[in-house]
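All protein chains of the complex are present and in place, except for one that has been dropped.
Lettered A, B and C in written order, each chain numbered from 1.
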């Protein structure tokens, strides 16, 4: 395959679990600075696609190129170091550490064993932590144990941990699940801000929220792309309507 | 001079020296009174001796895997001490026991030995069972100049100023037994099998040399079982393939029981196979079950069924103290000798000092031993007889052979 | 900004804890106990190395190794091999068929020292081996397991199996290892008699100093970013992996450090007790050492030392007076710690001692400082709708 300008180019990606094809010859392209939302009914393979990109699940065949670099053969941490960040469905943060420590641990320096032993909390680390903390609205909670945060704040914290790494591609799995209406709005603003200098893929069910953020929407169904395009276009698509409303 | 002649000769010499010494020590025997032996005089090394009492230690495993074997030794030592106290004690002093638990853990034996010697200042310790525990404790006894009476039959290769070995060393237990069974059963081929540690390995080494060099026989297999293993199917098949005249066995612990049960179940009972073991005493039979053992032979210096007045009294006393169901094995009897030998040592020396007692004991003849006559050799082991017992289904053995008195030889030339 | 000394001492609370422990080990115990009891304490303190290693590995890293005894044993054996060679000079072994080799080799018909014993003729090489051999062994196990993401219960059982295999091997190869008896009758180190009272005092202090050294080392690791990552991995391994860390490297490293610390303990055990036996390599001691750490508090380095001392003290006292009761107590301890005091002594201390007013104030002051540091760094931000 030739080089492309896409930040992410997925081609013919297939994965099967004991014969069941969760993702089936998928082709997906994401532009620089694009915010892509992936929607689809339960079991459509949305989370599996993210798992494949970040290396959590190994593909059966096909290719995933990130900035023209093949990811399918890389280990998870190598994919992250290449510039891909991933947020999980349920907030995955270190409950026993403080908010500050959660962010600091995610800072992309001292990632080797010796590096981490010799890691110093220098000014640039602190500056970055405060910057991100401000971004995710947790500046006043830096010394709080993460376990004590509200559910929405935990989601933000995890996004913040990803931002610490300055990823070029950020993947968020249902980032507003369990959030209040106000928090959803704040999150939408946050996403709109952060996609200004990076690409973002979001999986989401909440259509109101999707409308607020999506540049482009991809609809997955049974491991394949059903439709792709702007929100309005997708919503008008008959196949999509049938999948969501039919049966 | 053949082996046997030599042995007989030695016996005579031993008996003679013993008799001479016995004359010189009459004054030390009999019931002594403490005031005849002022504490300051009989105890110059700050042992735990008062005008009325003397402290000794008992150090065996009351817990852990070895408790199975060591319980009998504790009981025998307590019986002997109780009897000695009844007779007026040692140099007029009652014996007080400090019992420590080695917990089947060798380092603990070392720790507890230290405690008994350095903290409690006991005059003697009766204890240890496995070689490993003795090896762990030995440096402590040597450094603190303690006195240990060790009851178990063992591999030999050791002789310490601070230890008296009341069980048999390997050659005493092995050579005469092999001689007998080779002659009795006209055996030519032997299969050696033992647990995988030093005592069986050393014993088998001696047995192999004796079989090959003195009996003109052949060792057709030599096998070691990991301690605690209970699966013998493959080993038994190997034996069936080799069809040895004799199985010579030194399997111990939990493996022992499985070994006999599976041997029987595989059709190799005593009607088809002769086996001589050096690791089964009356204690083990409880677990193995007499019916699995019936007809096989053990080589030991003592069996509970020995017919002599000493033993009949001993068995009766033992059962009186520890219940009618108690059984007495070889080591239990050897442990029983410990306190009596110590008493003799102290009284011959006229002192509790270890240095004096240690020198006084060699040459002493104990005629009241349940196993019959024993004598202390200068190498700190006992002269004793070897007996072959043929097991009955009720868990007791009929003694079918009794050797001459054998001189202990912990470092046997030609067997190393 | 945290300085190195801050990191090692762990703030005011850490200083207090260390000072108390040092006072106990360096002053109170040596003054209060006769040499026999002190030597016992010295022996217990060698177990504390293992407990310490488990705090790193299990408490902070969430990796339960049921085979720490093998590293303790390996360290101990390395030291014992050196001492045994020194004790087996041709004169004191002249009774043997082949004088000049260890007695158990002679009994097993060996006529020369096996090649892998050769390095142990030299003390520097021995010390190197004590540190390196267990570490390499840990590296191999760790590499095979962690790279394949074996963890949790599986790791515990497999380490246990390896410990079992190693102990069967040591017992089985008695010509090379001394078998079930172990390596006994060790006397001198470079001519210095290690059995005298003065040597015992010296070794006790060497041991204590090394123990504190290991505490500092562990504390440095735990207070660095590495330590934070360790905690993070214990709770959310995936997250750490997806923050760009090679989780297995960190686990392997921790396992290696834990092995090395345990091995130092083993070597000191051999020196103080005068022998080494395979009974330390097996399963039972390995699990018992876990309970030392658990009683002290699986997260607390200092707690591990107290836990070790306390359990062993209990064992000694009980087995002297009520040997029957000891197993009940030990078993009960396992259950009670797990069910009711998962944070052990350290947890109880945290819960109650912090209520002592003077301590409370002291700690609070420190916390306040930290918060101030954060607050002063940026502008005050608008608060938001957080229900927490």
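Operating definition for what follows: a residue touches a chain if its C-beta (ideal position, glycine included) is under 8 Å from a C-beta of that chain, and two chains touch if they have at least 3 such contacts.
One rule holds in what follows: contacts and distances are computed from a predicted model.
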item: Hidden chain of the complex, named as in its UniProt record, picked from "Peptide/nickel transport system substrate-binding protein", "Hydrogenase", "Urea ABC transporter, permease protein UrtB" or "NADH dehydrogenase subunit M"; value: "Urea ABC transporter, permease protein UrtB"
item: Option touching the unshown chain, where B:150, B:224 or B:401 are the choices; value: B:224
item: Sole contact to the chain not displayed, among C:150, C:194, C:229 or C:309; value: C:150
item: Selected residue (touches chain absent from view) among C:160, C:218 or C:248; value: C:160
item: Sole residue of B:42, B:258, B:315 or B:344 that reaches the chain not shown, by the stated touch rule; value: B:258
item: Footprint left on chain B by the chain that the document does not show; value: 62-65, 67-68, 71, 196, 222-226, 228-238, 240-241, 254, 257-258, 261-262, 264-269, 283-284, 286-289, 291
item: Missing-chain contacts mapped onto chain C; value: 58, 64, 144-145, 148-150, 152-154, 156-158, 160-162, 164-165, 168-169, 172, 283, 287, 290-291, 294, 324, 327-328, 330-335, 337-339, 342
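The working rule: only the chains that are shown with their structure count from here on.
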item: Chain whose Cα centroid lies nearest the overall Cα centroid; value: C
item: Junction residues of chain C - those touching two or more other chains; value: none
item: Sites on chain A at which at least two other chains make contact; value: none
item: Chain A contact footprint on chain C (complex, rising order); value: 1-2, 220-221, 224-226, 228-229, 231-232, 235-236, 238-247, 249-250, 253, 370-371, 374, 377-378, 381, 383-388
item: Of all residues in chain B, those that touch chain C in their complex; value: 62-63, 100-101, 103, 105-108, 110-111, 114-115, 118-119, 130-132, 135-136, 138-139, 143, 155, 157, 196-198, 201-202, 205, 224, 226-227, 411, 416
item: Contact set on chain A toward chain C in their complex; value: 54, 56, 75-77, 80-81, 85-86, 88, 92-97, 100-101, 104-106, 108, 110-113, 116-119, 121, 126, 130, 134, 137, 139-144, 148-150, 152-153, 158, 161, 165, 180, 182-183, 186
